[in-house]
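To start, the structure under review is shown below, and the notes come after it.
Just one protein chain is left out here, and the rest sit where they should.
We call the chains A and B, going by the order they appear; numbering starts again at 1 in every chain.
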Amino acid sequence: MIAYIGSFLILLAFLNALLLITSKPILSKITADYESIILSSSKLLFPLTLFSFICLIFSFLLDDFSLRYVSSNSNSLLPDHYKISATWAGHEGSMLLWCLVLSFWTFLASIYSRNLELDFRLNFLTIMGLLNLGFLAFLIFTSNPFEKNISIPVDGKDLNPLLQDFGLIVHPPMLYMGYVGLSVVFSFAVTCLLQKDFKPEWAKWIRPWALISWSFLTLGIALGSWWAYYELGWGGWWFWDPVENASFMPWLITTALIHSLITCEQKSMFKNWTILLSIIAFSLSLLGTFLVRSGILTSVHSFANDPARGAFILLFLAIITGAALILYLRNSSQMNDKTSFTFFSKESFFLINNILLVTATFTILLGTMYPLVLDIFGLEKISVGVPYYNAVFLPLMIPLVFLAGYIPILFSSSNRNLKSQAKYFFISFLIIIIISFFSISLFDEYNLSIFIGLFLFFWILLNLVYELIKKIILTGNIKAITQNIGMFMAHLGLAIFILGATMVENSKTEKEIVVAVNEKLDIKNYTFQFMNITESEGPNYTAVIGHFKVYNNGEFLTDMYPEKRLYNSSEMPMTEAGIDPGFTRDLYITMGTLIDQDKWSVRIYHKPLIRLIWIGALMMVFGGIFSVLSKRKNINIGYSS
Amino acid sequence: MTKKVSIIIFIIFISMLYVGLSHNSRLVQSPLIDKKLPEFSLPVLQSDISADISVFPDDIFLLNIWASWCVECIREHRVLNLIKEERKIRLIGINYKDSKIDAVGWLKIYGNPYEYNIFDKDGQLGIDLGVYGVPETFLVDKNKVIRAKYIGVINEDIYYNEILPTIDKIKDDY
Partner (left out) sequence: MSSLLALLPSNTYGDNINNEKLYNKVITELRCMVCQNQNIAESEAPLAVDLRKKVKKMINNGKDEEYIKKYMSDRYSDFILYDPPFRSQNIFLWIGPFIFLLILTFILFRKNIIK
């Protein structure tokens, strides 16, 4: 019963979207009420999709195995909170989630666009409606989560054990909020092209939307990284997996977009470039959706591979992106874009920032697609993995991060004198080099990568702090903090992230050894003692738990309990790492295999500063949010509800 | 001009993705094609003989990698029995990372189409042959050179439309 309601609501949503997109072109000829039809239907999409989604959740909670999607992803023994998250664990349900998030953003766009010019607003919402229509069509015709089983199984297949985890509950929704939020920026850019205009106040309008999407993307990616770290049992936090890349590319472009919007707003330049970035950002989101669900690339994230679905998404991607690009090529010359600047200007450096980010995106796209291209042309298959990206991506990032520390202070109002700028630059550069040298002596390893990481960290941190303090002293109040807090937090977050990533990758310790009961092992100043093995049972699995006592410089620190689990539904054993988290380091243990009576192979890791990776990312998330909040007074958009 | 170039690039990109859809990305071409079989020293199943590469005949034959724990091998075995019946090509097996008891028992249940089986308990011969997805089958010519590799289950279609024609082609080369 509930499933029928859910199915029906989706159909209603589809018809609603159809109504939305035909209003302006068709209905406008019949009735003057077409405006209110657009405004209402753009809001109505959300409750319709939301209730349908709730129906799906209830189908899981009630163990409705007559639905194929439920029986494939759930089980009567599955704990309730995982039954709920199982709703978006598979392809069909996650597509419904995508539609839900899209309808939500459409709802927000409808409400908060009151003081856009009416005609612009109607076009804008119509385009959003078009996107909704496309995804709902995909859902209904190829990926209906309410599809029935031919015969009802006694019990479900169970949720993939890897997904029975908190990470699944949060990672996809946050990521989708980011991916789909870019649809707003996209629709806006396309509307600008249609109107052949891009006023600076529009740049101001769209920037919060880009910032919030960016924050969600950052959060989603960070959650994915953290989840992989503690769940996959290897202690890695980024794998350059094709689907990870698919989320990282929009992130890079959106970062470029945020900066480009600043120039657009302040100097009324780079209109065409900003529009192009907006289109590319969302197109990369679509491309990501395609890559994950079509089976075209092997990835740990791949949903059930179905080339037919892949073809549909590809068609959708081709039409949306193709149309937008053609529109861009045709209309951009009429956009009245007077972009000209000197080399040593803020705009110039923002452009360098953009160029580096876009090149980085291209590099990742190249690395991800290259094996496929070779394969298609019948050439020998290769793999492109971590070594490639380290070699090509990192060098691009170094100048970028360097600028991130320097540009915010370079063009602040204080010193405009070129000579004093240069003096400041060289002095600060020297000081920070010295500080970096000093800090590196605190670590055992002397390594160029560590040095660069430390340098960049201090470069950003000290430049920002110095600038902040100077401004506070000069003006006598803390406005310098509150006005730019978003930028400070985000850039600082970047610095912290870089410090963590550099340290953990260059001075981590990993030992893969065989231990007998009561045997001890030393890593740095820690001693690990293997105590025993116990067996236990969870709700839908059996487990073998290792007990380790950890000593720091001889003193007892903590117990650690790495596990190996066998879920009732799966044949592959799963590792649950034992982790002792800390600000300065993580200790990480996984059980390997039983060697002999009482002897196990285990892996023990010491990972210095690894938490900084996610702390830095979180700071960036807050930086994005604060940027929106702190600028609200200046925007004067009227965010009335 | 840039406009036309951009559109062309875009179309090429989409086309590549479309073509890529029909590709099975899991299959990897073996670098051992046209190379001689590797050296080894392993026992023969159900006998006391210790074999090396000279145990293989100076004839064209199929070398099939299988194991009792391999579910797909059960499916394939029907066709292997058929291949033995038709006597168009010789069939030799490598029992991969298995236990003797399990392997022998499995052959009793599903039939033994092999002339004999090399017992590769540790999987080292498997590594030297680049095995990663049992069952796998090599087509070897009379000079012990690998001429083709089939990853996954061999069905009638592959046997009649790929293996046999390839054998004819190899025979023509002599």
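Please note the rule applied: a contact is a pair of C-beta atoms (placed from the backbone, for glycine too) under 8 Å apart; a residue touches a chain by one contact, two chains touch by 3 or more.
This structure is a prediction, so every number in the text was calculated from the model and none was measured.
Enquirer: Taking the entire complex into account, which one of A:G500, A:G592, A:P608 or A:G624 touches the absent chain?
Expert: Missing-chain contact among the listed residues: A:G592.
Enquirer: Kindly state which of the options A:P153, A:P387 or A:P539 is in contact with the chain not pictured.
Expert: Here the residue in touch with the unshown chain is A:P387.
Enquirer: Have a look at A:L223, A:L351, A:I498 or A:L618 and name the one touching the chain we're not showing.
Expert: A:L351
Enquirer: Among A:F58, A:F166, A:F341 or A:Y551, which residue is in contact with the omitted chain in the full complex?
Expert: Within the whole complex, the residue contacting the unshown chain is A:F341.
Enquirer: Suppose we count only contacts with the excluded chain; which residues of chain A make the list?
Expert: These residues touch the chain not displayed: 232-234, 236, 241, 273, 298-300, 302, 339-343, 348, 351, 354-356, 358-359, 362-363, 366-367, 370, 374, 379-388, 392, 396, 510-514, 535, 542-544, 564-566, 571-573, 575, 592-595, 601.
Enquirer: For chain B, which residues reach the chain that was dropped from this view?
Expert: Those residues of chain B that touch the unshown chain are 2, 26, 28-32, 97, 122-124, 127-133.
Note that in this section only the chains that are shown with their structure count from here on.
Enquirer: Please tell me the distance, in whole Å, between the geometric centres of chain A and chain B computed from their C-alpha atoms.
Expert: 42
Enquirer: Within their complex, state which residues of chain B touch chain A.
Expert: Against chain A, chain B makes touches at 3, 6-7, 10, 14, 16-23, 25-26, 28-29.
Enquirer: So in the complex, which bits of chain A are touching chain B?
Expert: 290, 294-298, 307, 310-311, 314, 317-318, 321-322, 325-326, 329, 369, 372-373, 375-376, 380-381
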